[in-house]
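Missing here is one protein chain; the remaining ones are kept as they sit in the complex.
Chain lettering (A, B and C) follows the sequence in which the chains are written, and residue indices restart at 1 in each chain.
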């Protein structure tokens, strides 16, 4: 068992840290607001005074934060992770951030004598809790091997994708399909509903069909009603779409369905429901058929 | 065990008839070209001289043909199925055709004293052979119950969706996602590839992710190379997209991702590869990044 | 001056007949409802008892009706135009209908010893009244010359585009840009407005810019308010878009902006404002930014 560190205890980071503790690892944690760490501290995690302190006390330190700027905030400066890294240590960033930033950061980590991996997780916190998450990993092969026991404690499927930045690129390449699949699914549901098939029945049938990806299976039922908790809202989804679109322009790859779907996420924001799970793409489209869903009832005047 | 009839022995119809024979049903078959029936005749099926003859000799007669016009061709006229139906019989159309035509046909079947179901199959001939196909059924509940044993011999999951036309509508509502998911998947693969990740690796990772619907799992690997056999080409896919778009205009449901993706199917046709599986949406998009795939090599000058 | 006939007295047909009368031509008219003919009869036009009677009494007979089915209704049957045509006569269809139907109809007209031209008008009834309309003409060159004096009385610019069906194809090819330009214009106006620029000012600036086609100049101000009279509603615009999309699929030409914009016309229908000028594409888009325009106020609950 290794001494690990975890910085960034959102829904996902907390679920992952929970898995690491269950597997018997020692975990030192840090979060911008300490409150979110309490359940994990109660389960045996230790509190670190700063990202740097977490890095200093760990063989492998993980981060999982909101975006590229947040990665910079926890890695740079006197209290940042970079300041706490040294020979033999591994830094694993699980955030979905800019691949260009990842590649640059990997160089700075190497300059400090340590090694960096990018390893975004495919799936939700529930997938993680159920031990079904897949991990893509970018970095050098021997570093991947060193981190493998910890990574496999998080999810059974660990795929070494390529060099630094490759995993986060794959994450972006995967995630663009999340929103597109959701919008296409919504088109089908509304078509069925307008022809007289109850929405519940339409969802049931579609979930039994060949288009039912795990994403559709999980998110499809949200067109019948959203839980209070929100795991991945339109703003977060749009952040990933923007990363994809920027990368597409840089690499000269046209992304037609991504670009179009992204504008429907913008519409969700414009209609005041961008803080809900991005399954509200359904509600945006429904409004274009003259149907005002419950979620819109509460929001748009 | 019932006396059944099957009209239309394409790849899908043959697979289904094979399942019915295996389950111990007697099956009389008819196809426009008799040649395709030979393997089934060798397995115990009987040949009927016309669609009408098949209907006359069966308790339940199935059709699975290309489109709305083909449905008319096998049901109408002196040799058509309608002429062979009578009280107590059930006619099950498994084709993906116009829901409006289905509803009208159901009335004519009822006028002949028989009952009609629409029951398109979700999945490929392989899904059928593996006994994993799902069947959506439209029509009256008691008719569904009468046909259920035969339907369950085809696939274990039989879902009564609603009245006549409801199942074929659901099929259309599902199928629009096939092409859209394929195009979004292609965007991700090309993004990954242009960043330096081998195409094989990108496909592997995406197939392990939450976007991997059975459709993506089946068709995704086609971006690495197509088999000689083609199951669902761009023309067939576009036929379903057109049905969806017509229905959308009629019911006033905008279908943005469907409409956009359909134009990429048109491009596949324009580029001379419309006769290949619609997974060539990848090749169309690749050509827009300056990459000429093997399939395009052979075709476009 | 020639003896002319005009069948179909909508806003456009009436404006054109008015021009023909002003130019000194004799015009016999017919319309499904006689009421609409009254102002023209008061200005010197004569009433014909049927489309056939109009054709019998004219050297050149024009039609301008809603769609392909309406063209069939006034040309076929014992009272139809075809029954009244004969050697030396010219039939000019100004409707926007299916090019395939036009080509077939031209053959039947030729079989009757007469000649057919297709000549849809670019512009609105106002353009016609101001004598600024352009006419595209499809058919044989010598037939165009025979009809030229009458055509030039309608609008000064008469362009012989090609054989039968070519002009109506050009009309469709032009018209797809109407809706697309309107939607792109709306995107610009909303962008300006949300940044704090008054909508009136945004429209003024855009109308002074290089994107101000006559269409934009005419229709742009409608985002500030619609007149009561409607010249070209969403249903009519969508009819033309559908003709374009069908033609595109037949000829294997992808039409991405057409297909996308068409779905926004569907949304206008779904939101209950499809009976207004298609400039309500603005209102559809505005609703996606959370802005409910006056037109939507009255309609969507």
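What we mean here is this: a residue touches a chain if its C-beta (ideal position, glycine included) is under 8 Å from a C-beta of that chain, and two chains touch if they have at least 3 such contacts.
It should be emphasised that the depicted structure is a prediction, and the values quoted were computed from it without experimental measurement.
Visitor: Of C:12, C:45 or C:183, which one is in contact with the hidden chain?
Guide: C:183
Visitor: Quick one: say which of A:16, A:45, A:172 or A:267 touches the chain that got left out.
Guide: Looking across A:16, A:45, A:172 or A:267, the contact with the absent chain belongs to A:267.
Visitor: Specify the residue from the set C:50, C:68, C:143 or C:261 that touches the hidden chain.
Guide: Selected residue, touching the omitted chain: C:261.
Visitor: For subunit A, which residues touch the unseen chain?
Guide: 238, 242, 248-249, 252-256, 259-260, 262-264, 266-267, 269-270, 274
Visitor: If the missing chain were put back, which residues of subunit C would it touch?
Guide: So the residues of subunit C touching the missing chain come out as 99, 122-124, 127, 134, 136, 157, 159, 161-163, 165-166, 169-170, 172-174, 176-178, 180-181, 183-185, 187-192, 194-198, 201-202, 204-206, 208-216, 218, 244, 247-248, 251-258, 260-261, 264, 285, 288-290.
Visitor: So that we can see where the missing chain sits, which residues of subunit B does it touch?
Guide: Its contact residues with the unshown chain are 256, 260, 267, 270-272, 284, 287-290, 292, 300-301.
By our rule, only the chains that are shown with their structure count from here on.
Visitor: Considering subunit B as a copy of subunit C, what rotation angle in degrees (nearest 5) results from a C-alpha superposition of the former onto the latter?
Guide: Angle of rotation between the two copies: 180 degrees.
Visitor: For subunit A and subunit C, let me know how many angstrom lie between their CA-based centres, rounded off.
Guide: 51
Visitor: At least two partner chains per residue is the criterion; list those residues in subunit C.
Guide: In subunit C, residues 256, 260, 267, 270 touch at least two other chains, as defined above.
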